[in-house]
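The block that comes next holds subunit A.
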Amino acid sequence: MLYVIYTLILAYVTFVVIIEFLKEKKWRNQLAIAMVLLIFIVRLLQIK
Partner candidate 1 sequence: MIVAILILFFTSLSVEAQKFKQPVLISSAGQSADVKLVKMLAQRQGLNATTILMAKSADLTGFKTLIIVPGFSSKGLGAAGISQQEEMERVKALIKSANDLKIPIVMIHIGGSARRQGQSDAFNQIVAENSKSMLVVKQGDEDGFFTTISKAKNIPLTLVVKIAETEIPLGNFFK
Partner candidate 2 sequence: MAMIRNHLSTIIISILTAAMGVIAAIAFGKMHHPEVLYPSASLTSKGMLSDYFDGITGTNGDTEVYLYDSGVAGGTALLCGGTHANEAASFLSTVVILENLRVTCGRVIIIPRLNNSAFTCSDPMEGFPSSYEIPTKNGTRVFRLGSRVTNPLDQWPDPLVFAQYPSNQQLSGFETRNINRAYPGRPDGTLTEKVAYAIIQIIKKENVNIAFDLHESSPEVPIVNVIVYNEKYEDIAMNAVLGLEMAGLQFSPETSPKNFHGLSHREWGDYTNAIPFLMETSNPSMGRLRGETNVDLVLRGDCDNYKKAKETGALRIAYREETGEPIEHRVGRHIMGFIELINSYNYYYPEMQIVVENLPDYDMIMENGVGEYLKN
């Protein structure tokens, strides 16, 4: 159950960060956000 809750939280945070990423105009900030996203997405896709 905890597993599902954690995964849902991560999915929500990822969604928020994606929106921030798309809103961002400066490429430096975009790159930084993308690096954070990369880890979230790899984790969500269960790449292990």
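We take it that a contact is a pair of C-beta atoms (placed from the backbone, for glycine too) under 8 Å apart; a residue touches a chain by one contact, two chains touch by 3 or more; residues count from 1.
Behind the choice of candidates: all candidates are chains of the complex that A comes from, given by their letters.
Keep in mind the model is a prediction, meaning the values are calculated, not measured.
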For subunit A, as assembled in this complex, the candidate in touch from 1 or 2: 2
Sites on subunit A touched by candidate 2 in the complex: 2-3, 6, 21-22, 24, 27, 30-31, 34-35, 37-38, 41-42, 45-48
